[in-house]
Each structure stands twice: as structure tokens, then as C-alpha cells.
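Here is the structure we will look at, set down as C-alpha cells.
Left out: one protein chain. Kept in place: all the others.
Lettered A, B and C in written order, each chain numbered from 1.
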Amino acid sequence: MISFKNDYSEGAHPKILKTLTETNLEQAEGYGLDRFCLEAATLIRNRTGREDVDVHFLSGGTQTNLIAISSFLRTHEAAIAAESGHIFVHEAGAIESTGHKVIAVGSREGKITPEQIQPVLDFHTDEHMVKPRLVYLSNPTELGTVYSRQELEAFRSFCDDRSLLLYVDGARLGSALCVPEADLDLGSMAALTDAFYIGGTKCGALIGEALVIRTPSLKQDFRFFLKQKGALLSKGRLMGIQFLELFRDDLYFELARHANRMAGLLKNALKESGFEFLTDSPTNQIFPILPNPLIEDLKKSFDFYVWSTIDESHSSIRLVTSWATREEDVTALIKAIEKGRNLR
Amino acid sequence: MISFKNDYSEGAHPKILKTLTETNLEQAEGYGLDRFCLEAATLIRNRTGREDVDVHFLSGGTQTNLIAISSFLRTHEAAIAAESGHIFVHEAGAIESTGHKVIAVGSREGKITPEQIQPVLDFHTDEHMVKPRLVYLSNPTELGTVYSRQELEAFRSFCDDRSLLLYVDGARLGSALCVPEADLDLGSMAALTDAFYIGGTKCGALIGEALVIRTPSLKQDFRFFLKQKGALLSKGRLMGIQFLELFRDDLYFELARHANRMAGLLKNALKESGFEFLTDSPTNQIFPILPNPLIEDLKKSFDFYVWSTIDESHSSIRLVTSWATREEDVTALIKAIEKGRNLR
Amino acid sequence: MISFKNDYSEGAHPKILKTLTETNLEQAEGYGLDRFCLEAATLIRNRTGREDVDVHFLSGGTQTNLIAISSFLRTHEAAIAAESGHIFVHEAGAIESTGHKVIAVGSREGKITPEQIQPVLDFHTDEHMVKPRLVYLSNPTELGTVYSRQELEAFRSFCDDRSLLLYVDGARLGSALCVPEADLDLGSMAALTDAFYIGGTKCGALIGEALVIRTPSLKQDFRFFLKQKGALLSKGRLMGIQFLELFRDDLYFELARHANRMAGLLKNALKESGFEFLTDSPTNQIFPILPNPLIEDLKKSFDFYVWSTIDESHSSIRLVTSWATREEDVTALIKAIEKGRNLR
Partner (left out) sequence: MISFKNDYSEGAHPKILKTLTETNLEQAEGYGLDRFCLEAATLIRNRTGREDVDVHFLSGGTQTNLIAISSFLRTHEAAIAAESGHIFVHEAGAIESTGHKVIAVGSREGKITPEQIQPVLDFHTDEHMVKPRLVYLSNPTELGTVYSRQELEAFRSFCDDRSLLLYVDGARLGSALCVPEADLDLGSMAALTDAFYIGGTKCGALIGEALVIRTPSLKQDFRFFLKQKGALLSKGRLMGIQFLELFRDDLYFELARHANRMAGLLKNALKESGFEFLTDSPTNQIFPILPNPLIEDLKKSFDFYVWSTIDESHSSIRLVTSWATREEDVTALIKAIEKGRNLR
């Protein structure tokens, strides 16, 4: 059984394990104050091209979102997200658990626009309602689509005009920044958002996300929030070493490109076979629409999620590639699809 | 500089890194449903000698404490802890952050007794005060001391009579269970508590604690709490593989015994040199009382915490050994102390 | 300026003020344990025809909703409400502030059905999402419509089958129970819900809502929640005396009938004048659709909310009558509408 179920099926890139092993007995400071974390943070700062960002390492996406958002907001303030947004749907109410409402807006292929947010602001006019304060985007979105620099600039401008914070969930940020048409990089991400995170877990790390905070007022006392929410690891070195390897020689982007390329091979083959897609995703998650009998056939040899029902005889499936996806497995899947093309 | 600052200065036991590396490309389920986690949980269940406990893997002690305690308590219920207890002092208000008061009681060498808790119950009589509901112990305590089976049985009986839950923080549980005079094991821990956790981070793992829940009502929906608080790791395999190695051949206890033995060497040498201790700790943390000039001298070559001021010319320091502490480093420290014995 | 803006523009029914004055110097127990509260609770229990309900008095609707719902739910559980529901829109995120997500479902004239809730249950399948646990209805709804006994029975049956709690916000419950076609009373409300509240503030009291809890597990320790959330008044007598007067001789229902009758006069006159309504409300809130110029004209002499834009030349307005609305004021408004009928 070959899995295209997600991009966290395998462990870490071998370089990471190698360095973990080589540095294993070096005694290091605890709680993220070790030299690895400090160096990794410097590397990331360098990649953003600015000295004025704070970098913190956390264990996972939900943890990062909940700590960032709850520390950025005052009690009565709310986040705005796509109705398909991870914080709205798939984090077990983590944001609400910290006391904040998430206001959902309709999305198109997982993406939202400032125009969709304006009515939320128009509606929330007084103290009988929450106060919308933070726009949550994910890049790429839950449906694999990406934001362009122009789109992010529009959000920045919109947020500036309305005293809103802009926060980007980058669980798969590498993938978004490495699509062929990409015009965003870590520098523009830092410049255009108040904070964003660089997802490690889904791009070659065993565990770990790097939160980058640019806006000064959001930086203050942030380590308190890490500690209070259980995110300050005593062996912070585990985080530092991983991000050091990922950013020392741009391994992070190399791995993301590989994942994108593997998904691209699948996508092109499926297109050539005449299949359509739920969304036009250039990243490492694609959502082809297949006849149900073909899906059943594929399930015998491949693992993946059936995503949504399209009509009575078709469903969309989610195929995810990772830094570790082997081209031969992609080829095997393509062959299986071609072979089953007549199953309908 | 040799560090006796804590037991999380080094990485993981090599067997763990080896298995992480060997299994790295095996595709596994996400979110703790992988075969490694399942097998590790089974191993731990076996070591408790009972089938009726649930085992969950979390990232760190504060995270484990806050998720366990906040899910075990209703809104108005409070935890009771030693005034030196980790949740009362050193978790940045993590428990209060989930809405629950921690009631402190005086302690002796970090330990508390049921007799100290009874007045808390007597005092909290009605709805104008919180309702004490959970007793929090740590074993070993913050000061290295341990509870005996008899003491834990007394707590169990006390808690049963008063409808209290008993929860044990085992950040360094291995050390407590491996002291020469130990009469507690994982079986008695599971039998005598409602829940407890087996600390991995401070006993040979890179990251990870194993929470063991015996009381049925506390088990329900626990994975929701993990997810909601940001503790459900997508690459749960990282947890499973580590605990698999730690419990496959009792490596966990072997490492704890090593750490205890190293601390014991230090302790004996210090005793023979005539020094006294803040507490009578049999575990891997000891708190010798030294003249301040000697402390200053030691600081030149060794890293450790100065714990508390004893009098104007003496302080207690904390020396911590780990699974990785080398006997030669212990010997070096002993020599340095003996050499500096006349510094006062 | 005559106000039809809401049903809390005036003070309390004179009988209430009279009894407050007459009993003013009687020394009473504090915190809701006074004889007035005890007697008022007994009266309400009698009106439900059952001994097994607990009755608590609180200050307002948002307070009642947030304390009830947060005490009924465990951390990971969510409430389900109409997208127009008060807790979803108009309580400044009070429920989320206690840690719980409110899941919105589409509504028709403010009402929802079990059929609309089933998809929510189907969607929320695992610990990556919140666990839907409580259905929140308001009767009457935000749009003045009411639930029938049959509809509430359907909810009860639905909730029983799916382990859901059913909670009804009765901010204007008197109005709902006193519509001509009403087939619900306090007895059926208690029988069919797990808990509900009888709104006093909007039906003749100065302040106060009576929460009725039937389900035993929800009753436990409830006074702790009242205290912890700041709802336990030291002079609880203020609550007791008011509800004593409201339920001693069914004044509560008498006042509700008056408000309904006043709204009915308005509604009939508007209907006869050919106007349509946003919803078919039989209660004391009606939402006629009027030409904007007429609305502007009415604003000169009457106070009311413009509710929603219908088309470019029409809006709906909200007219609310109360226990204190004078028939002469209703007549004045009717005349003004008739007079301005040609304004369009």
C-alpha cells in the first residue's frame, strides 16, 4: 500500500536525523535558548531579509495558531477566516477554547478576498457583537490554492486601513512559495503580514513550525504565552537542529519543490487522461474528480482521502505528495489510473 | 564547561535515534494512530499489568498537566498542590489559564500529606469558594524527594473518601521508581492514581510524556482535548518510536538508574566531605549546601543552578544528572569540590 | 417621541415596585437564599407542575445563556444555534469567551429544525472538530416567531436519540406562551427541554431571568457557576420579590398577553393597509416592510429600529410592544402609518 494520504506519513529528511545524531551528546541550554535555536532563528531572519522579526519554534500548526491568535487578540476580539479555514473547522475549537470567536466567510477554492471581509466589518458595529480584529489566511489554502503577492498586498492595505491584523498559517508554506508562478518569498511574507508561520512538520521536519512575528506590539512577552500554553519544550534543541538543517542550504525549499513536482506529475497525467479537478491547485495537494468505481479500484493499492461527493457517480479525492514521495510511486499511481480509466 | 544544570541538556538515547532513522521512510498513520504509538501504548499497559488504562503521548510536562487537569475538572473545581509544586510555580499560570485555581499547601522537602489537605477541604465549604477536587503530586518532587507506596496508598484512601482525584506528575518518574528503596512501580502508580504521566523528555527521550489514565470517566473524549490544546502531533510516530524504545527492554528504567547512580556518587562524595543538603533526595537531583566562595569557584568549570540562599555565606545548589551523565564528569566535579573544600 | 424600540424601555410593573417598597426593611438572607427567592422558585416549580426542577435567578439573558451553556458543556463540546441566534450574533462572543464554539445553521424566520442539525452531526465526526452537544433555541425567536409543541417534541426526540442537550432561551418566553395558537406552557417547556429560562426583564421585571433546569446532571453545583461568573447577587431578594409578583397571580402571562395584543393591533392595521412583513410573528415583535420615505416620516414621532434592507426603496422595521405599551400610542402609530401610506 502506497500512501498519498498526506505529507506527514514519513519521518524527517535524513540530513535532519544525521545532525540530530551527530549533536546528540552536546550539552545545550533548555527551553529554546540553545545555540541551535538561536542560529536557526538567525537563518530565518536572514532569509526574510530583516533583523526586526522575532522567530519562535512550536510543535504543530494548531498549537501555533492558538498561541499566536490568542496572544494577539484582546478578550473581545475575533478572527476572520474562510469557512474552510483550518482554525474554523479542523482544530477542535482551539481558538474558541482560548475565548475568541472565529467568524467564517465564504471562500472560493479555499481563498478569500478583502471584499468578502468588508461586510463582516460593516455588520459588527457595536459592543453587542465581537470586534473583528485579525484576518486569518492559509497559504496554501486547505484546497491547495495559493495567494499571489498582489493578493497579499491587497490584504495588507485593507488591514492597515481598518486596524486589522493579518496572520498567515503556513503549514505548507514551502509548497506555496515554490510553485512555478510564485511571486512571494519569506521576505514578502514578513513584510506583508503581522505574523506568519513556516511549517516544518509537513515539509521535511519530524515536528516543528517557525512562527515569525514582525509587528512589535505582538512580540512582547511572547515566551510567556509559549510557556503558559505548554509549547516551550525543555529540549528546544530538537526544534533548532531541524530548522537549522532546513534553512542552512535552503533544503526547505528544495523539499517543497520536490513535493510540488511530484504532485505536478500526477496532475498533468490526470489532466491528460481528461479528468477534472475540484480546485486548480499548483501545490502538493491536488483534488482530482474521479468516477467512484475507479476510486474503489485505486483504494486497493493506494491510500488517500475521498474528499467530497461531486455527483452520484463521481467524487473528488485528495492526493498529497511529500518531500519523500518517490517518483516511482507516482508513476505507479498514474498507471493505475490510466488502467482504470474505463471504470465508471 | 560541564553541565549539571538539568537532565535535558543532551539529546536522546542513541537507540531512539537509531530507530527513528531506521523507520524514517516507513509510511505511518498520522495523529498518534500509527503502529509505533499503538505498540508503545500496549507496552506501557503491559508494564502496568492492566488492560484498562488509556495511554496518550504528549510533548511536555506543562502541556500534559494542563490538558489532563483541565479536562478532569469542571469549571468551578480546583487542584491542590504543594506550594513548591510545578503547576503552582513554574508553569506560567498554565492551569489558571484553563480557568482553574491551584490551591497551595505547605510542603516538607517538596512533599505533602493528606493531613495538609484536610484543612483545605474544611475551609472550602460553599459556592463562594472554589471546590477542591484534584490532588496534584509530583514524584519525585521538585526537591528530588520521593513518595513511598504507603504514602501513596494513604492519598488514595483519603481521596476515595472525599471524592477527590489523585494525579501524579511524573516528569522524572523513572528516577523515583528506581531509587534503591523504591516500592512503587508502574503497576502501583496506575492502581493508586486516577492518572499519572511517565516523563520521557527528562529520561532519555528527545521529547514526550506518556499520560496513563485509569479512571474511566476521565478517559472519555480525551483525544478531543489533545487536539483542542494543540497536543495532537501529525507525526505522532515521533512519540511512538521513542516510547517503544524506552519500554521495549526497560531502557527507561536502565537510564533512570544510571542518572540516580551518578547523583548518588556525587551525594556520597559530598556527604563524606561533610556537606549538608537542602533535602534528602535519593533521585537524580540533589541540593547540597555549599559555601558561596566554593560555589563561585565551581561555576568556572561547571554549570548548575544556585537554588536558594541558606545564610549569608552559604547557598544550596541544584546538581542534576541524566541518562547521559558520564562518570568521568562526576569524578571531575567531586574533585573540584574536594579541592575547593577550604573556600569559605 | 413614543418608543416602539424594545420591550425594556420602561421600568417594572407597579405591583413589583410596590412589593419592593413594602418589604424593603425586612431583613433577608443574602445570595438568593431569602424567603422571596425560595417562594418564587416554588411558585415557578408549581407552574411547571413538577417538583424535580431547579430554579435559579439571574440578571440578564446573556448572563443566563453563558452560565448555563458553559456549565452544561465539557471543554470540547459546542452549541448549535440558528445563524440569527442571540448567542451567535448578539452576545459579543460570550459563549466563545467561555471556551465553546457556537455552530450556526441556517434558519427560516429565525427558526431551525432537527433536519438542519443532522448535517452538523454528520460533519463533526472526530476529534479534529468540536463535538456538537447542545441545541440552542430561542422561543420566541429573534424574529418573533414561535415553536409549537410538536416542533419542540421533535427536537426532544431528536436530541434524545443523539445524546444532545436541548436548551431554550426564553428572553421573551411569556410572549411565546401567550400567542393565541400557543400549545406550550411552562409544564411542557420543562418536560421537553433540559433547561430553559423565563425572561423577566422583557416582561415586566426591572431585571431578572429565571433559569429552570430539569436534567439532574446539569443541576449539580450550579450555584458555584453563578458565583464564579458574578451572577450571585448579595441582595437576591431583588430577584425573588419580582418573580414572586410575576407568578403569584400569573401577572407574567397577563403582561405578555397585553404586549402581544398591542403588537396584534399594529399588525392587523398594517395588514389592512396592505403592508407585508419580514416574518409572520404572532408575538410582541413585528417586522413590517415599509417604503423608506414612510419610515423617515415615522421616525419624526416614533422610535424604532430599522431592521433590514428589503430593496432599494423598502426596509423592514422592528416594532416592539411591552407590558407597558399604551393602546393610545399604538393608535397614534397606526394613524401615522395610515396618514403616510402614500409616501413611497
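The rule is short, and it goes like this: a contact is a pair of C-beta atoms (placed from the backbone, for glycine too) under 8 Å apart; a residue touches a chain by one contact, two chains touch by 3 or more.
Since the structure is predicted, the reported quantities are computational estimates derived from the model, not experimental observations.
**Q** In the full complex, which of C:G11, C:P119 or C:G187 touches the chain missing from this view?
**A** C:G11
**Q** Which residue, C:G187, C:P216, C:G230 or C:P293, contacts the hidden chain when the whole complex is considered?
**A** Only one of C:G187, C:P216, C:G230 or C:P293 touches the chain omitted from view, namely C:G230.
**Q** Which residue from A:N6, A:S70 or A:S188 sits in contact with the chain not drawn here?
**A** Considering the complete complex, A:S70 is the one touching the chain left out.
**Q** Taking the full complex into account, find the residue in A:L226, A:I241, A:I295 or A:V330 that is in contact with the omitted chain.
**A** Among A:L226, A:I241, A:I295 or A:V330, only A:L226 touches the chain that is not shown.
**Q** What does the interface between chain A and the hidden chain look like in terms of residue numbers?
**A** With respect to the unshown chain, the touching residues of chain A are 31, 70-71, 74-76, 99, 127-128, 130-131, 221, 223-228, 232.
**Q** In terms of residues, what is the contact footprint of the unshown chain on chain C?
**A** Counting over the whole complex, chain C touches the hidden chain at residues 2-3, 5-6, 8-12, 14, 17, 20-21, 23-30, 59-67, 91-94, 97, 201-202, 206-207, 224, 227-235, 237-238, 303, 324.
**Q** Under the stated touch rule, tell me which residues of chain B contact the chain that is not displayed.
**A** Listed in rising order, the touching residues are 75-76, 78, 89-93, 96-102, 127-130.
Basically, only the chains that are shown with their structure count from here on.
**Q** Between 0 and 180 degrees, and as a multiple of 5, what angle does the rotation take that fits chain B onto chain C by Cα atoms?
**A** 180
**Q** Is the contact between chain A and chain C built from the same residue numbers on each copy (over half shared) or from different ones (under half shared)?
**A** same
**Q** Rounded to a whole Å, what is the gap between the Cα centroids of chain A and chain B?
**A** Comparing mean C-alpha positions, chain B is 34 Å from chain A.
**Q** Give, as an integer number of Å, the spacing between the C-alpha centres of chain C and chain B.
**A** Spacing between the chain centres: roughly 51 Å.
**Q** Per the centroid of Cα atoms for each chain, what is the distance between chain A and chain C, given in Å?
**A** About 43 Å, centre to centre.
**Q** Pull out every residue in chain A that's touching 2 or more other chains.
**A** 91-93, 97
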